[in-house]
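What you see is the complex with one protein chain gone and the rest in place.
For reference, chains read A and B in written order, and residue numbers begin at 1 within each chain.
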Amino acid sequence: MSSNRLVNKLALSAVLAAVCGAASAEIVFYSTQARPLEEAQKMRDEVLAGFDGEVQFSPQEDGPFFTRIEAEQEAGEVTLGLLGALHGDFPQVQAALDPLDDVMETLADRNISDTFVGLAKLGTDNQQYIPWMQATYLMAANKDALQYLPDGADVNALTYDQLGQWAKNMKDAAGEPKLGFPAGPKGLMHRFLQGYLYPSFTDSVVTDFRGEKAEVMWAAFKDLWAHVNPRSTAFNFMQEPLLSGEVWVAFDHTARLKDAFDQKPDQFVAFPAPAGPEGLGFMPVVAGLAIPKGTPDRATSVKLIQYLTQPETQIKTLRAVGFYPVVDVQLPDDLPPNVKIGGPAVAAQASAENANPSLLPVGLGDKGGLFNKIYQDAFQQIVIRNADVKQILDRQAGALKRIIDETGAPCWAPDDPSDGPCPVN
Amino acid sequence: MKHDEWLPYLLLAPSALFLLIFFVFPSIDVFLLAFQNSAGEWSWGNFQLMGDDFNFGPAIRNTLLLALAVVPLQIGMALAMAMAISKLNRGRDMILYIWTIPLGISDLAAGIIWLAILEQYGFLNTFMFNLGIISQPEGWLSYQHPLTLFFAVVIAELWRATAIVLVILVAGIGLIPKEYAEAGEIFGANAWKRFYKITLPLLRPSLQTALILRTLLAFEVFAVVLVLGGLDLPVLMGETFRWQFEYREAGVASAYAVLILVISIVFTLFYLWALRVPEEAQG
Partner (left out) sequence: MTTQADSVAAAAPRASAWPIVWRWLFVTVVFVLCLWVLFPIYLLIVNSLSTPEQVNAWPKEFVPGFFLDTLAFFWNFEGVASAMFNSVIAALITMVLAIGFGAPAGYALARFRFRGKTAYRLMVLMTRAFPMPLLALPLAVIFLQVGLDDTLLGVALVHTALALPFAVLITFSLFMGIPFELEEAAWTLGCTRWQAFRKVVFPLAAPGMAASAVFAFVISWNEVFVAAILTVNNQTLTAFLVQSLNESPVHVKFAGGLVLVIPALIFIFAVRKYLFSMWGIANR
């Protein structure tokens, strides 16, 4: 009887605590990464469980993520302990970030690549975030589709012309287009345009935005699009249409192809993106860790960063979410299928003879979203709505120039380095 | 009675105060943001940016067309369902429960459900394939078939949001005294005439409420469209979200919000006027 009453009392106080708010000693790890439910659960169970302390892992959509951080800064009342997000997310909340140069110093033995460490300064003199994990974009194909490859084409060294021919062959054979791109509302199509198509055709992202090469590129891509599954404009994660057979060949972020490889490892192959006249353009994805200014327990947040960048934790993270380590680490043999299939393709893409790597934009500040919009809109108008290429490119180039001038962002690879704002020709 | 003069204000005070604190006060800043540039000066720049955008025209058109297609169908359907309910003798509770089920289903869940049915490899195509109507799965939801895509959103919205109209109308019909209909019957009015001359006029307050609420909600249609149509069917609320959280231009997002507000006010005033309840009925 009395134990019953005690239970009731406890339950009641739990309710009151929840209704009225209660202090807690946990550190809150707010993240735009590892959002899919199963990945979030693995982050908690397999990655963060090993940390010496309580972590509340809270994956968020971009909207709540930014809003919460901004609100806490404005109110001067910070509850978040650690922020996990993409390189492109951090500039939007840059004012809220605590410089981490002291933390970076303690991570010297991790051997994080200088490029990533430099990117993470976001164009300032201080370390704004600590590189956390990396990924890239790849092509994936259903093995049944390989028979339609054009004569003489090597799937590991495709050109955009051959991809187009392949897509046409598949369309003729299947009666419907089987090549797909993630051009949906949450898809990463703009990354394909910025990091793959533009560098491969124009050896530029910003400077040559509307040049002759760009016009040729758009015309070629529009032709290719005739053999692309029209549902592409609703695809967010290509693993789904690959698994359902809606598409046979697709381009996407490695973490967004993961389930296809894991569920049917014998059915899918991964291979590098195609090459254009200016080489094989490709782009990394970097996610980082940052600490908001005024965080309640900075020491623990730092400890969590140190834990997450340990080689063992990085491998656990790779298993959980399919993002690769940023630190120097020997990968074990027993990795999940998505890594076994994707890993070699990632390496092949980076080490290809004609590789033309893009860096990530730096210095765009909170205009990163508008920057993406310029490429998204150009794609939508030219390819989907059949607008005039020249006219759209001129218009978008004007908008691009405004953003670059406003932010003063210097050029990044493959564009040549610039003093001052990156020119838009 | 003397205290009658302040009684209505007393009754309104809690809700008015509540809305002032939790809605009006925080929204003033957001509202003003639409009319300012990034330096905080007064400007129409945000509205220009909004109007210049490729998606602005389609978003307005799609939102209005969707509202025009969905709301009347919903009112008609809910009216028919409510009348059917009032004719039922047995199983009324059960049928009403079944018909109000979508009330509990969020727009995201509704989108997921209908995507499973309408997508290329979904249940609808399976069904038609089994019947031999189609020989291979057709993609109904692509930008190449804007009409079927639009129709799909209409169907999903009809399914999801008719229940709220039904509930409002059922509550309203329940209040109409049976004697009126019986009197009509005695005077020889047929069923249609009774419905048209007696039920419908007496249902006006409920109809007005249902129309206004459903129209306002139709202007905010978003999640279902996004799940089914991706970016092929831009709508105002979707653009508001994208400007706020993807392009990070709070000013333009606020301009969209102001636009939605203005359209809503115009439609609301129209309904209030068109379906005004005669003064004498207000007692």
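We take it that a residue touches a chain if its C-beta (ideal position, glycine included) is under 8 Å from a C-beta of that chain, and two chains touch if they have at least 3 such contacts.
On a predicted model such as this, the values are computed, not experimentally measured, just so you know.
Visitor: Out of A:T67, A:S113 or A:Q306, point to the residue that touches the absent chain in the complete complex.
Guide: A:T67
Visitor: Taking the full complex into account, find the residue in B:P137, B:G184 or B:P234 that is in contact with the omitted chain.
Guide: Considering all chains, including the one not shown, the answer is B:P137.
Visitor: I need the residue numbers on chain A that touch the omitted chain, in ascending order.
Guide: 15, 18-22, 24, 26, 28, 35-38, 40-41, 44-45, 56, 58-61, 63-64, 67-68, 70-72, 74-75, 77, 79-80, 186, 236-237, 239-240, 243-245, 259, 263
Visitor: In the complete complex, the non-displayed chain touches which residues of chain B?
Guide: Its contact residues with the unshown chain are 4-5, 7-9, 11-12, 14-16, 18-19, 22-24, 26-27, 29-30, 80-81, 84, 87-89, 92-93, 95-109, 112-114, 116-117, 121-123, 125-127, 129-130, 137, 159, 164, 167-168, 170-172, 174-178, 185, 202, 205-206, 208-209, 212-213, 216-217, 219-220, 227, 237, 240-241, 244-245, 250, 253-254, 256-257, 260-261, 264-265, 268, 272, 277, 281-283.
The rule is simple: only the chains that are shown with their structure count from here on.
Visitor: In whole angstrom, how far does the Cα centroid of chain A sit from the Cα centroid of chain B?
Guide: 36
Visitor: With touch defined as at the start, can you tell me which chain A residues reach chain B in the complex?
Guide: Touching chain B: residues 61-63, 66-67, 92, 175-176, 183-185, 229-231, 233-236, 244-246, 366-370, 372-373, 377, 380-381, 384 of chain A.
Visitor: In their complex, what parts of chain B are in touch with chain A?
Guide: Touching chain A: residues 54, 119-121, 136, 139, 141-144, 226, 228-232, 238, 241, 244-249 of chain B.
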